[in-house]
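The complex appears here minus one protein chain, its other protein chains still in place.
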Amino acid sequence: MNPLLLWFHKLGSPPYFYRLAGRLLPWLWGLALIGLVAGLYGGLVLAPADYQQSDAFRIIYVHVPSAWMSMFIYAFMAANGFVALVWRIKLSETLAMAAAPIGAAFTAICLATGSIWGKPMWGTWWTWDARLTSELVLLFLYLGVIGLYHAIEDRRQASRAAAFLALIGIVNLPIVHFSVKWWNTLHQGSTVKLFGPSLIDGRMLWPLLVMALATKLLFAASLLSRARVDLLELEAGKEWARQVALAGERT
Amino acid sequence: MNSPTPDEAPPLLQARGLTYLRNDEPIFGPLSFRLYAGDVVLMEGDNGSGKTTLLKVLSGLLEPSAGTVLLNGEPLTLARLSHQVSLLGHLLGIKGDLSPLQNLRFAIGLGGLRPGITPHQALKSVGLEGYEDVPVRQLSAGQKKRVALARLLLVPAALWLLDEPYANLDRDGIALVNRLLELHALRGGAALITSHGAYAYTSGTPRRIDLRDTAVEQAA
Amino acid sequence: MSYGSSASACRALLVRDFSLVWRRRGDALNPVLFAVMVVMLFPFALGPEAAVLARISAGTVLVALLLAGLLSLDALFRSDLEDGSLEQLVLSPHPLPLLLACKILVHWLTTALPLIVAAPVLGELLYLPRDVLPVMMAALALSTPLLSLIGAVCVALTVGMRRSGMLLALLVLPLYVPVLIFAAGACNAAQQGLPVLAPLLWLGAALALALVLAPLACAAALRISLS
Partner (left out) sequence: MNPTRKRRLVVISLILGAVGIAATLTVFALQQNITYLHTPVEVLAGKVPADARFRLGGMVKAGSIQRAGDSLKTGFTVTDGDADMAVEYTGILPDLFREKQSVIATGRMENGRFVASEVLAKHDENYVPRDVAEAMANAHKKHDIPEKKPTAQ
């Protein structure tokens, strides 16, 4: 087996993942915290005020990263769900289901901050435009996945059913992303572009990018923390889990 | 398909190291056994020992956590398996709102018809003559079971998986099940039946598999 | 030995399900009654002003039909699961997606079709402009099968649960929203004299995909639920 495949194979084993995640977690939490502080300080204090919205634009430092995360986490969840359904890898099931509540939280933050910003700027808390509606649908999809997962007793069957639902819901992702392009609506287009120049000044851009990175780290940290607990619960009968529990008691 | 002599024929059903876990708790297994044409095997085990789950795994409804099921020497796929397997579970799969005849016609549509028998004849041979058009809801539990047994007679499956076939039946009914099993074995079919031990297959010499016994390798 | 063709299996299934519905034909009318009640509540809540009601009529009828369909959705596999017929269906030698497509067809014919037939009356109760009616009927004809197909996939996911009502609604609604948006979009456009073809075409495209993909997804979901 080639080394990369071997590593993936090893990663898929719960005890190995548990130990690796345990070693990574302090770093991830630390870096995420530093990133969040730096990004927020940069965005809320250092970045200059916008020519049109003055200080109100600063909400993008929370709103935009959470919007990106809401989609990123959904894609992550669906990808893991796919792996879980096709190859029956327990770790993927756990990761997909551990990601769902985090994704729902980011989606909720995105909707809430957008709403708070929308009232003074657009003149309305909420409008049924394509971007907002599809993001709301995304939140409901997350809630559906979480609800389905908790409604089924057998953990593994539950995660497979929920993963299946997540896969069906993935049709919504391109709609969220392209909604501002496909329909000419109230929500503005993308500012930060992967290809081509971004439509934002450099001094305003860097805190946004720091925040984007920090939210990724935050996601990784909370995901690993959650997955560790879930794995321990799922494998409660196994020898390694017993050892972990015993070691926990001793310290 | 060429028909090899019985000696060379692969077993109708073979389980190899079959294991099923639920929430990582083993339900049964590892279990290995073979079923040849003409076999009637009694699966013994207490309540909750995983008999029903085993039948579901063997019928293809559930996927085993480990091990394989071979059918005529070929690994299980649902499409191939279902042509040759008839499952009679705790739930009979019979609609209370319909008559026995309607239920059987549906079963034939779904599973096909064994040559040389009609729904009327099948109902007659399970002792339900005269009940053809009565809604099943109005029949007794034992009579409902007989409708399900009539379905077994009609559908051309070589392997019967019967979960507690004696439950709810009176003495005549038990004798009827045994008669059907014998007939099926004579015709070259095989059957795997579960029982918690209260009734037993009396005629012939049925082989027994005990679910509590892990790693049984029963050579025929 | 004859295992029968898939066509005869479908025929047997259709015959059985229709006779079951016929045996309980009173129950089959419940969704229509429910939709009529929902629609009737709106004039009470909003006042009998014709202009107001006409403005919301198409959307109200659509929502009433959607909810009525949602109510009957849970029963799609419920009785088959409870009496073990579902196991027999899954174990039959014929393609499960095909059999499920038949069941969905029966569900649509027995719950959605009466609703569509009742829709003009419901529209009339709310002063739906006459010239909008054909568009609304077209939107219903395209969207109700879509709702049945999408709903069936979600029901298949929740089929093993004893109480799945609210959860089913939670799973189904986000997937129903786009369908409702396009159906209502066509009706609203018609009401304002704007072109209506685009949303109907979108619904048609979605329906074409769902007709093939939903039974496949439904079968996969059912296998997961029954395991």
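Going by the order they are written in, the chains are A, B and C; count residues from 1 in each one.
As a convention for this text, contacts are C-beta pairs under 8 Å (C-beta built on N, C-alpha and C of every residue); 3 or more make two chains touch, one makes a residue touch a chain.
Small disclaimer: the values here were computed from a predicted structure and weren't measured.
When the whole complex is considered, the residue among A:19, A:88, A:150 or A:203 that touches the unshown chain is A:203. When the whole complex is considered, the residue among C:31, C:145 or C:185 that touches the unshown chain is C:185.
Contact with the undisplayed chain is limited, among A:57, A:74 or A:106, to A:57. Looking at chain A, the residues touching the absent chain are 47-54, 56-57, 60, 120-124, 127, 129-130, 183-186, 188-191, 199-201, 203-204. Annotation for chain C: contacts to the undisplayed chain at residues 95, 97, 185, 192-195, 197-199, 201-202, 204-206, 208-209, 211-213, 216.
Simple rule for what comes next: only the chains that are shown with their structure count from here on.
Taking the mean of all protein Cα atoms as the centre, the chain whose own Cα mean lies nearest is C. Chain pair with the most C-beta contact pairs: B-C.
A separation of 49 Å divides the Cα centre of chain A from that of chain B.
Each chain gets a centre from the mean of its Cα atoms; for chain B and chain C, those two points are 37 Å apart. Residue positions of chain C touching 2 or more other chains: 227. Annotation for chain A: no residues touch 2 or more other chains.
Listed in rising order, the residues of chain B touching chain A in the complex are 22-25. Of all residues in chain C, those touching chain B in their complex are 1-4, 8-9, 11-13, 15-16, 19-20, 23-24, 79, 82-85, 87-94, 226-227. Remark: chain B residues 59-63, 78-79, 82-83, 85, 87, 89-98, 102, 105-115, 156 touch chain C in the complex.
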